[in-house]
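Right, one structure below, let's go through it.
A single protein chain has been omitted; all remaining protein chains appear in their positions.
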Amino acid sequence: MFSFECDYHEGAHQSVLLKLIETNMEQLPGYGEDHYTREAADLIREACGCPDGQVYFFAGGTQTNVTVIDSILCPYDGIISAETGHVNCHEAGGVEYTGHKVLTVPSEDGKIAPEQLRKLLVDFYDDEAWEHMVFPGGVYVSHPTELGTLYTRSELTAIAEICREYKIPLYLDGARMGYGLASDASDLTLKDIAKIVDVFYIGGTKVGALCGEAVVFPRGNAPEHFFTIMKQRGNVFAKGRVVAVQFLALFTDGLYFRLGEQALDMAEELKQVFLERGFRFYVESPTNMQFFVVENELVRKLHEHVGFEVSGKYDETHSILRFCTSWATTREDIRRLAGILDEVAR
Amino acid sequence: MFSFECDYHEGAHQSVLLKLIETNMEQLPGYGEDHYTREAADLIREACGCPDGQVYFFAGGTQTNVTVIDSILCPYDGIISAETGHVNCHEAGGVEYTGHKVLTVPSEDGKIAPEQLRKLLVDFYDDEAWEHMVFPGGVYVSHPTELGTLYTRSELTAIAEICREYKIPLYLDGARMGYGLASDASDLTLKDIAKIVDVFYIGGTKVGALCGEAVVFPRGNAPEHFFTIMKQRGNVFAKGRVVAVQFLALFTDGLYFRLGEQALDMAEELKQVFLERGFRFYVESPTNMQFFVVENELVRKLHEHVGFEVSGKYDETHSILRFCTSWATTREDIRRLAGILDEVAR
Amino acid sequence: MFSFECDYHEGAHQSVLLKLIETNMEQLPGYGEDHYTREAADLIREACGCPDGQVYFFAGGTQTNVTVIDSILCPYDGIISAETGHVNCHEAGGVEYTGHKVLTVPSEDGKIAPEQLRKLLVDFYDDEAWEHMVFPGGVYVSHPTELGTLYTRSELTAIAEICREYKIPLYLDGARMGYGLASDASDLTLKDIAKIVDVFYIGGTKVGALCGEAVVFPRGNAPEHFFTIMKQRGNVFAKGRVVAVQFLALFTDGLYFRLGEQALDMAEELKQVFLERGFRFYVESPTNMQFFVVENELVRKLHEHVGFEVSGKYDETHSILRFCTSWATTREDIRRLAGILDEVAR
Partner (left out) sequence: MFSFECDYHEGAHQSVLLKLIETNMEQLPGYGEDHYTREAADLIREACGCPDGQVYFFAGGTQTNVTVIDSILCPYDGIISAETGHVNCHEAGGVEYTGHKVLTVPSEDGKIAPEQLRKLLVDFYDDEAWEHMVFPGGVYVSHPTELGTLYTRSELTAIAEICREYKIPLYLDGARMGYGLASDASDLTLKDIAKIVDVFYIGGTKVGALCGEAVVFPRGNAPEHFFTIMKQRGNVFAKGRVVAVQFLALFTDGLYFRLGEQALDMAEELKQVFLERGFRFYVESPTNMQFFVVENELVRKLHEHVGFEVSGKYDETHSILRFCTSWATTREDIRRLAGILDEVAR
């Protein structure tokens, strides 16, 4: 298998594995009461610049989204998301399973525009029947989005200000956070994010970990008894070390950030490989997911040699292809891809 | 830390870690569509003697219990459990979170007696108001139980027959399955269990894995679209390999069974260490959890040197202590414990 | 208060009240086991031409929708609805509270077009990630719709055929059923509906009852233990007679149908009153809800004399007004409205 289909094809970065090996036989208390969990949380708090932050480790993204969203909403609240949001599309109705509606705004680029958010909120409270409707009770954004795009600091700040005005929480899904932070296209740092939003998660699964995501409530603002909420939904590892030790490795000496840069460097090379061969972008993405418009016959041939995602139909004769790089992508992989393109396009 | 408090203090057995390392950089499809997931499932099916079985990998026990139980019940059903059952006590109301009541039967030893089950079912349908009550819609047993006890083949068969008569599913929680299978006190093999019950899980977290449990529907009887049910509740790993590769190691060359035996051998030695020193059992457990009655002043002193669980109060001056061995317990550990006992009891 | 704002301003039709009075002191068993419940169900079965039908009485529409939809879906299913559907807009997220997503199709007229439904289903199963998404597990239509429009027999049949092809249930919300059946704009009879759809309800609250809706599973196809499902959600009246006796009155000598006709006659006169005075329709509705485009200044003045709903903004200077007639609307009411229009428009 040789594939750019997604950014979770490989296992863990070698430093992550080594840390797991190194700590393996140490006897530790369960359920996140071990010292590695504390140390990993400390490193994350430091990287986020939020000494009062609370950090919780989850196994995966859907679980994280569903539990966080349910825990920050009132029972009558829905969560506002771009139509393209992961919680609206690819979590099998996890949010609804917890009793909440996803209130969508149309989106071309995966982002919510501040003015869209304001309009939704103004319209809701203008409606005479608002008490019979789902309350817009929180906002979900992803950064990078599902389309690889990024918020700027001013965009995210504008959204956060509207949330504050309406007293609703802002939640940022950072499944691919590392790939967003490394991009030049956004001026948002991890510390900015921790200042601006109410809760976010730093994705491990897609950025060098075997599994795991780190939820941060940056101002000590976790819902009461959040541990028990996690437990109730089956989100707590008996061996809390499983995820904590991995984040310990990722946040030691800035590894997490370097993995992001590595993936973006490779994305840049991948772009060139395509552009040099006359392909065109579907959208210009500043992160590790690149979208191209490719003629269908060629798509078929390519698929014999390399994995990628067909994101959709472009027109009758072309498709939109998604190629992802990751922390594990090497220059050799890019060269091999270039060779395949040359071979196939001949 | 030196502790017999539980059986999940260490990381993973070395063979499990090695398999993770060995397969780490292989590119694999996500969400359980990789070949290791298939191979692990094949080995499990073979070990269970159920060629038509369906195998699903989960991250942990609570998640497994909650999702399996909800998926096999009708909306108006409750699940029957011993009062001491894990789902009734230590899962923070996970079953209730999915909308179902736990219908309890009193239990001294952690087990449900067949006659208790029959009485509950007869009484329910005898009650004129049954349609206003929670239906007894399934049975939950654990093997070993939370008290370390075991069902015999004839006991489990008797329960299964009642379930069949009432057309309700029987689910077996095998969080510590390996420690049950290795015990002489039960004549139940893994194949027996697969024949007798409707669904069960083979616990990895407590028997050599970093994390993970393998659910088996032995007769191809999984609820429709069980994958999507898992996904909706956030139970699916993007990197399905995380758990699958571990079970691949555990079910290669009977490692899982050997780990169980290792723990039981150590439990036997641990017993002797206590008995030789004049301690007495609270209950005689045939598995890896051993319960002793210890005088409170001694408990306090012991706690300075070794970890264990205080399971409860025995009388005004004595407590019930639980000591667990595991796959990771060594003869050296037992010797050290003996030394501590000698030291402290002087 | 003088109002055309909705069709539930008055209490019950006199025959309904009389039946309640007449039967009031008779001692009856509770929870729907009384003979009036049986008789009302018999009359409804007869009116629907479905001798094997099962009839259940609920207190109100939202409760009915939410319980029926949840009971006919699998846990991973969503319900397909027009964007304008009541379940999507004005039930405070009741469907999501039961764990299901509302999958919407855009709609100008409140209806789902058969081709829209087919496209949604085809697209779903064409998507490679379908197992990660909410399944299109059932269809919700309302007749009349929230915009007063009606399905024709061939439209509803086409939808039902697609449902059958995909093995998903079709549910029809008949909150205003009486006003749809009386309209010339649809060729659907109650018996047609009972033949075509899988479950529907006959609305009482808006058509002459104090409260109550009658759910019909026309082919004995109610989910198992539907009574207990209702009970669990608090939908069962201790005095089952409360709703049953009202439906007994409504389905004696065709009263329900006559009430529908009365409302539509009055709607016709109301239309004329507006058209004769130069107002124009927003949409031409064939039922008891009429929509007009009215200049904002005039809206303000009108509101001093008569109640109506402002359904939305038409343009900067005009609004869309909704006027409802009902079983209780009299010719005198229409005359009074005409007088107000003359007075105000001067």
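A, B and C label the chains in the order they appear, each numbered from 1.
Just so it is clear, a residue touches a chain if its C-beta (ideal position, glycine included) is under 8 Å from a C-beta of that chain, and two chains touch if they have at least 3 such contacts.
Keep in mind it's a predicted model, so treat the numbers as computed, not measured.
Across the complete structure, the visible chains that the omitted chain touches are A, B, C.
Residue in contact with the omitted chain (choice from C:E10, C:D253 or C:E297): C:E10. Among C:P29, C:P106, C:G312 or C:G339, only C:P29 touches the chain left out of the display.
The omitted chain makes contact with just one of the residues C:Y56, C:Y76, C:Y97 or C:F200: C:Y97. Across C:K239, C:R258 or C:H318, the single residue that touches the chain missing here is C:K239. Among B:H90, B:K119 or B:R277, only B:H90 touches the chain left out of the display.
Interface residues of chain C facing the missing partner chain: 1-3, 5-6, 8-12, 14, 17, 20-21, 23-30, 59-67, 91-94, 97, 205-206, 210-211, 228, 231-239, 241-242, 307, 328.
Counting over the whole complex, chain B has residues 75-76, 78, 89-93, 96-102, 128-129, 131-134, 310 touching the chain that is not drawn. Residues of chain A in contact with the chain left out of this view: 31, 70-71, 74-76, 131-132, 135, 224-225, 227-229, 231-232.
Note that only the chains that are shown with their structure count from here on.
Looking at the partners of chain A and chain C together, the chains they share are B. Taking the mean of each chain's C-alpha atoms, the chain closest to the overall C-alpha centroid is A.
Of all residue numbers used at the contact between chain B and chain C, over half are used by both chains, marking a mostly same-residue interface.
Inter-chain centre distance (chain A to chain C, centres taken as mean C-alpha positions): 42 Å. If you average the Cα atoms of chain A and of chain B, the two centres end up 34 Å apart. A straight line joining the Cα centres of chain B and chain C is 51 Å long.
Among all residues of chain B, those that touch two or more other chains are 228, 231-232.
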